[in-house]
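Below is one structure, written out as structure tokens; the observations come after it.
Every protein chain except one is present and positioned as in the full complex.
On to subunit A.
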Amino acid sequence: MPPFSRAKASAFAVIGAIVLLLVGAFAWAAGWIGPRRINGGDVTAALEYNTGKPEHGYRRAHSKGICFSGSFAGNGAGSALSTASAFKSGRYPVIGRFSLAGGNPLAGDGRNVFHSMALILKTPDGQEWRLAMDHTPIFPVADVASFIALQRATKPDPKTGKPDPAVMKPFLAAHPEVKAFQAFMMKAVLPNSFANATYYSINAFRFTDAGGTTRIVRWQFEPEAPLVGLDKKHLEAMPRDALFNEIIARTAKGPSRWHLKLLVANPGDVTDKATVAWTGPHRTIDAGTLTIDAVQPEETGACRDMNFDPTILPPGIAVSDDPLLAARSKAYSSSFTRRAIEGSHSSAVGEDLAKEHAR
């Protein structure tokens, strides 16, 4: 018998082929071969490009923030739409974070950008609901590829502080939704406090009630404090941390409150594009009151080391068909892992407090 027979050779070939096939399939699943995929790292890289550099240790978006704590009092009415425990009558602890859009943790507050509120709401039965919201009912883009393109196009030119028109013009021509958003932001009132802004869910979500009926819902937290706008002509004159100092001073005097309004989609409402507002009358349920009674700098608050991933939802609430939700979840996770590796650094508010302390 020859030491290396034809049968043995073909057996080796079969084994080699099986291993190679598995390696190939694995490489395809991982996106190492085949069509290029957009992953979370692409989003964080685009945000870092827009900021000018990676701000190590900070969130890659909404880097400037302050922690808060309080409670949500459910009134039971939301149970008509969802089995989530947060909608049952009762008071549940909340932590959260106010922030301004952008990747620079020390940027000035006088910018016509998103004012944002993020929340983590826990109920005693172990359910957890994470929310990340902006003060506008619409978002500039509807999908992750456009979001990356937006970050690249709007990178401020160091000389002018404004996006390069040569890049911006063709981008806006290709993205009428961004143009519409910019027009909206030009006209919209820019709240002069974190406490008097309405915060919107950005995306639609799928609510399921006790009977198993599923409805598409957007929500908004409407403030009890009356909305007053900033003077948009003189934003640059504002002190760096004006909005943050305002919420610290305001909260020292007393709590701020919001009502959680759940809006049920009408037939024909766009549910998979955050760029499209729902207009006209909607079935609306006031599900309860959010009370924020304490704020803390990120150094001592509970919000810094949290990922406010809007796809962390209790039973009774699920993601909708809006593709932006998965992209947000992935991008937040990528940013979270990066800053976890880098280690955290001081916040603007924390620096202010340290300076005050030194005086």
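FYI, a residue touches a chain if its C-beta (ideal position, glycine included) is under 8 Å from a C-beta of that chain, and two chains touch if they have at least 3 such contacts; residues count from 1.
Here is the rule we go by: contacts and distances are computed from a predicted model.
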Of "Cytochrome b", "FtsW/RodA/SpoVE family cell cycle protein", "Carbon-monoxide dehydrogenase medium subunit" or "ABC transporter permease subunit", the UniProt protein name belonging to the chain not shown is "Cytochrome b"
Given A:Gln151, A:Asn196, A:Ser329 or A:Ser347, the residue that touches the chain left out of view is A:Ser329
Touch assignment to the omitted chain, from A:Ser116, A:Asn307 or A:Ser347, lands on A:Asn307
Checked against the full complex, the residue among A:Ala29, A:Val228 or A:Ala249 that touches the missing chain is A:Ala29
Note that subunit A touches the absent chain at residues 8, 11-12, 14-15, 18-19, 22-23, 25-26, 29-31, 37-40, 42-43, 126-128, 144, 305-307, 309, 311-312, 315, 318-319, 321, 323, 325-327, 329-331, 336-337, 339-341, 343-344
